[in-house]
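The structure's right below; bear with me while I get my questions together.
Omission of a single protein chain aside, the complex is shown with its protein chains in their original locations.
Now for chain A:
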Amino acid sequence: MHVTKEFKKKTFLKQFLLGLHVSNSISNPISIQQRKNSIKLSADLAMAFARGRTHWTHALITKLGQKEENKSTLKGILGRRYEILMARYSCPLLYQKVQRRKKSVRSYRFSYNAQKRRSSALKGSCVRVSPSVVARNLENRRTKVLKRLVPGGELLNGSALLSEALDYVISLKAQVDMMKSLWRATQVSSSSNVELVPSAPLQKKDASCTIANSEE
């Protein structure tokens, strides 16, 4: 787990930085709301990339790619990789999984089948009917909300769902911590004229730019 976390920090920062850069340069003027959505998208994408290939990262990237409003930002961040990635993380795979489950479950029609349909988080996607296993298990009813919260959770059950949730919580925590420290760093540099610590030449040059800019 430690190794994964180490990877995560650097990958996340690199990816997020790229996303921030794109968010900043998309189009001037841009509303704060739009920039915020773009930043959030960058953060989620960065988190997914940093974690690697898991069920929830796959589902998350798929979901992000399906939204129309995200496309321009995604293209900006991913560049040439956009087409490849979107082909990989497109709906059909999830749809196939869902179809398979539907077949095995056709004989179990219960009244809360409709409830499951309504609670599907894959709204507006190519999944048109009952999204996941209609479970008679009591545990599934209890994990209803969790399924909605964890990306791709609707397709999982039992211990798989729990381990995905655990992984997701860990990654979310890391994401929040990274964003917090980034925000603090940005805030400090923009509000004060004090030159910050590091002595490497690159730092000095940036610091003086900061001072010049913040005095404008």
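Going forward, a residue touches a chain if its C-beta (ideal position, glycine included) is under 8 Å from a C-beta of that chain, and two chains touch if they have at least 3 such contacts; residues count from 1.
Here is the rule we use: contacts and distances are computed from a predicted model.
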- What is the missing chain called in its UniProt entry, if the choices are "Proteasome subunit beta", "BHLH domain-containing protein", "EIF-2B GDP-GTP exchange factor subunit epsilon" or "Pyruvate dehydrogenase E1 component subunit alpha"? "BHLH domain-containing protein"
- Omitted-chain contact residue, chosen from A:A50, A:L64, A:I77 or A:V150: A:V150
- Item | Where the missing chain touches chain A, by residue | 9-10, 13-14, 17, 20-21, 23-25, 32-33, 35-37, 39-40, 43-44, 100-101, 104-105, 108, 133, 135-137, 140, 142-143, 145-146, 149-150, 155-160, 162-163, 165-166, 168-170, 172-173, 175-176, 179-183, 185-190, 196, 198, 200, 202-203, 206-207, 209-210, 213-214, 216
